[in-house]
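Just below is one structure, and these are the notes that go with it.
All protein chains but one are shown in place.
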Amino acid sequence: MCLSVPGKILKIEKSRAHADVGGFLREISLDLCPNVSIGEYVLIHAGFAIQKVDEKEAEESLALLLRMAET
Amino acid sequence: MKFIDEFRDKGIAEGLIRKIRQTSTRPIQLMEVCGTHTVSIFGYGIRGILPEQIRLISGPGCPVCVAPNEDIDLAIALSRQKDVIITTFGDMMRVPGSTSSLQKEKAEGRDIRVIYSSLEALKIAKEHPEKSVVFLAIGFETTSPTIAVAILQTKDEKLQNLFFLNSQKRVPPALLVLLQSNQVRIDGFILPGHVSTIIGRKPYQFIAEEFGRPAVITGFEPLDNLQGIWMLIKQIEENLADVEIQYRRSVHEEGNPVALKKIDEVFEKDESRWRGLGLIPDTGYRFKDPYEEMDACNFNVEIEPTKEHPECLCGAVLQGIKSPLECHLFKKICHPENPMGPCMVSIEGTCHTYFKFA
Partner (left out) sequence: MSEEKILLAHGSGGKLSHDLIKQIILPQFLNPSLEPLDDSAKINNQEGSIALTTDSYVVNPLFFPGGDIGKLAVCGTVNDLSMIGATPSYLSLSLIVEEGFSIDLLKRIISSIHEVAEEAGVNIATGDTKVVEHGAADQLFINTAGIGWIRPGINLSGKNAKPGDSILLSGHLGDHEMAVLSQREGFKFQGDLISDCAPLNNLVEKMLDACSSVRCMRDPTRGGLATTLNEIALMSNVGMVIEEEKLPVRESVKGICELLGLDPLYLANEGKLIAIVPSDEADRLLKVMKNHPWGRDAQMIGKVTEENRKKVVLHTLIGGHRILDMLTGGQYPRIC
């Protein structure tokens, strides 16, 4: 029901940011996700960052999946 | 792309499918609540690679599909007013109302603009102070906070010419109705990942506690889907019922408190009409007092009498009671070029997905 893709924060100006999604830049609003830093990834939905993407969790998930797939 | 490509790995997918086959011992029905899951499941051909005894049914998780005709007819009536600009997400363009659609109205010369973010409606309103701009505020909890931000900014900037046609829906109370109606056996729920980034895990707790069904908040990449399905099967096989989070990289226990606060500032819970499900308590929002003046319902327009195709099964399809294949209209007179009901229009609609991929 809701498309959302991860983008990397490159630049922050007040409540707006530039996010890199696969090499193109999109201006997004940080109104819903104010505590992000440059270099972090956020989920983008309808022009807004709606949540940070947790890199550590992602790595752990993948490691778990890999172990599962191998057994 | 980071966080996408890794979760499309063929080798791991094969391993997960093997795991699913090893774990699954009995026929079960899982509901993928969310249309984005339906698209992903069909898009990657996941149904075909699961064991036959695992049946996936598509739920009511497409905000376009569950918008009742009245909302679309109101949008159409507004577009016919002089000096009105309609702004909408592209999703709504082809949805048929009782006798027309926004796409058809655009062909008649109405000023209807597809935008990608609620804030663009604000921009258009500022650029056209002489016109009334209406934004079709459609969506689930993922989108609602973005609409709330636009409303708060409209107030802040004292814009007088921007209005919101409110067709937002809340997911958990609709699942409650599905479970209460008991018309279709659902052994477990694949819960929407992006709605949950906003609302967190707690609002779904009743699924496990009151109805004893397992549920897993799941991401949208193929590996997410497969892992979510595997987690559900595991719970079912072990006779457990819990609400788990598979999509940990984006969903936290408490959701996104900042976004929830924005929703709370602008809206309060209200009953809402769902296509096929009728009026359901607590599944919608109404404007809180200070923002009521922005409600597009304040326009005094005449709306045509609501008309739906009598044989359209979208209502039952949305609840997982019927499959599109059971509908007499499916593929015969109802197809993506000539949709009779919204499930054929929306890219995420069950009928559209069946038409395209099945």
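By letter and in written order, the chains are A and B; residue numbering begins at 1 in each of them.
Going forward, contacts are C-beta pairs under 8 Å (C-beta built on N, C-alpha and C of every residue); 3 or more make two chains touch, one makes a residue touch a chain.
On a predicted model such as this, the values are computed, not experimentally measured, just so you know.
Considering A:Ala17, A:Cys33 or A:Ala46, the position touching the chain not shown turns out to be A:Ala46 (whole complex). Of the listed residues B:Val33, B:Ile46 or B:Ile280, the one in contact with the hidden chain in the full complex is B:Ile46. Chain A residues in contact with the hidden partner, per the touch definition given at the top, are 1-3, 5, 7, 21-26, 44-46. If you put the missing chain back, the residues of chain B touching it would be 1, 4, 8-10, 13-14, 17, 35-36, 42-49, 62-64, 89-91, 93-94, 99-100, 103-104, 106-108, 113-116, 120, 139-140, 142-143, 222-223, 226, 335-337, 346-348, 355-358.
FYI, only the chains that are shown with their structure count from here on.
Per-chain CA centroids place chain A at a distance of 21 Å from chain B. Of all residues in chain B, those touching chain A in their complex are 1-4, 6-7, 11-16, 18-19, 34-36, 61-63, 89, 116-120, 139-140, 142-143, 145-146, 149, 192, 194-195, 197-198, 223, 227, 230, 248-252, 256, 258-259, 262, 348. Residue ranges on chain A touching chain B, taken from their complex, read 1-6, 8, 21-22, 29, 31-34, 41, 43, 45-48, 50-55, 57-58, 60-62, 65-66, 68-71.
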